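Below is one structure. I have some questions about it.
Shown here: the complex without one of its protein chains, the others still in place.
And now, chain A:
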Amino acid sequence: MMRRVGNSCALWRAPARRAYATKISDAWYDVVISGGGIVGATVACLLTSQRRLRVALFEPNAHAFLERAGKEDAKHEYGEQKDRNVSLRTSTITVESEAVLQSCGVWQRIPELRRPKVKRMVVWDHTGYSSAALHAASVLNFDASAASRTQQPEYMASVVENETLLSALYSQLRDVQNENSTSAPSCLDIFAEPVRDVMYNPRGDEWPVIQRTPQPLTARVLVATDGRNSNIRKLFSMPWFSFSYEQRAVVANVIVSGDEQKQDKPGASSISSTAFQNFLPTGPIALLPIRHLASGETVMNVVWSTSDTEAMLLQDCTETEFIEELRDALTGPHALDFKSLAAGSQRATFPLVFGHAPQYVNGRVALLGDAAHAVHPLAGQGVNLGLADAASMANRLMCAAECGRDLGGDGGAVLLNYQKDRLLKNVAMIMSIDAVGRIYKTPGPVAAAIRAMGTGIISSAPGIKDRIMRYAMGA
C-alpha cells in the first residue's frame, strides 16, 4: 500500500556545504523567514509582537495576502461576514494553537462567526455501517461539555478557513509594518519574492546570506517555513524521508441540515458544532462545521481520503452524484441531511504524502511546519504541529536575545533547543496519525478508540482518554 518515492529517503547524509558569497552587505536581520504560509506568518507575528528583533519575511504571494487582509478587514467592519463563499482549505485549530495565535494578537482579528467551535466529535467506522441495525458500540461520542469540570474551555477546537487565518496574520503583520514607518526603524520587512539561493558569509561562523538583487541580506538565523517542497531544505541538503500513501483527499464544502431531536439526549450540541469522522475501508472521511447559515443549515467542509481512482471519480462526477456518494459514505448514527454543494464551491483533490526531516537544524538554518513534517490530514494536525513549532522557536529565540546571545551562534545551541522541544513530539504525533491510518480496517470498539485517540482533536480535549478507557472496558 505504501511505496517509497524516488531516493528521497537518504537519511543522515552529511549536509553539503554552501558556497561562500562573494558579494556581502551590511544589511542583516536577526531572523529571515523563508515562506509566509500559516506557519511562517505566525513565526513573523510572534517574533515581532514585542518589536524587539529585526525580522524579514520572504513570501512570493505576499502582495495578494496583504491585499486580501485589507479587504477582509473592510468586510468585518461592515458586518458582511456571511457573504463570502467558503474556501476549500480549512484547518482545525486546537486550543493550544489558539493560545499561540492569541498571544500575538491574531486570533482576536478573526470574527467569531468565522471560527466555529467544535464541541463534540463523533467517530465511527465501517463495522457500524455494514450492519443494517447500527451497532452502537462502534460509535464514539465525545462531548466536550461533559469534560469541562476541569477548567479547560468547553470546546475541543475551532475550525477556520486557511484564507481567513492568513488574512488575520497578514493584517497583524501590516499593522506592525505601518507602526514601524511612523516611529521606530523597521522591525519587519516583507519581501514579495521567493528565496532563490543562499550562501555563507565569508566572514565566518556560517551566517547565511540570502542572494537577491540589488543587495544580498545576511541573517543570524534562517527559518524555513516554505512548505513540504522546501527549497531551503534542498539548498542545504537536509535529508527528507517520504513516501506516498497512494491516496488522495477530495475536498468540498456541502450544506448540511441535521435533525437534532433524533439523536442523543437533550442539551447535546447541535451538528453545527460537531465534527464527524467515519473510517471507511478506503480511508477516513471527515466533516467539519465551517459556517452557520441564516437558514439554520450548516456549511461543512468534507475531507475525504480515498484511493486515487475513487478520488478521480468523486472529483469528476456530477454534484447530485457526489451528494449521493456522500450520503452513502456517511450513513451512520446521525441523521445528516446533505442538501447540496455550498454556493460557489468546487471540489479539489490533493495527493496524500508523508514526509519527515530527521534533523530540523543545520547550522543557522531551521525547518518548521510542513518543511519539517508533512502529515496525513486525517487528524487535522498539520497546522497545529506547525504552530507548536512556531511557538517553540519564537520562545527560544526571544529568550536567547534577552541574554544577548547570538541567536544562531554557539554551535546552533538555541536552534537545537527548538529541535529538542519539537522533534520527539512531532514524531510521536506523526506515528500515531500513521498508526490510525493503518488500523482503520481493524473492526471493533477498541480499534475505534485507538483511532480516535490518534486524532489530535480528541487527545487534546480534557478527560477524553479517560472516557475512551472506560468505554473500551465496557463501563
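The definition used in the following text is that contacts are C-beta pairs under 8 Å (C-beta built on N, C-alpha and C of every residue); 3 or more make two chains touch, one makes a residue touch a chain; residues count from 1.
Quick note on the criterion: contacts and distances are computed from a predicted model.
Student: Given the choices "Ubiquinone biosynthesis O-methyltransferase, mitochondrial", "Ubiquitin-conjugating enzyme E2 M", "Protein CLEC16A" or "Type II inositol 1,4,5-trisphosphate 5-phosphatase", state the protein name listed in UniProt for the chain not shown.
Tutor: Going by UniProt, the chain not displayed is called "Ubiquinone biosynthesis O-methyltransferase, mitochondrial".
Student: Out of A:53, A:249 or A:367, which residue would touch the omitted chain in the full complex?
Tutor: A:53
Student: Give the residue, chosen from A:34, A:349, A:362 or A:417, that touches the chain omitted from the document.
Tutor: Considering the complete complex, A:417 is the one touching the chain left out.
Student: For the chain that got dropped from the picture, name the residues of chain A it touches.
Tutor: These residues touch the chain not displayed: 26, 28, 30, 46, 49-54, 103, 184-185, 187, 201, 203-205, 207, 394-396, 398-406, 410-411, 413-414, 416-417, 420.
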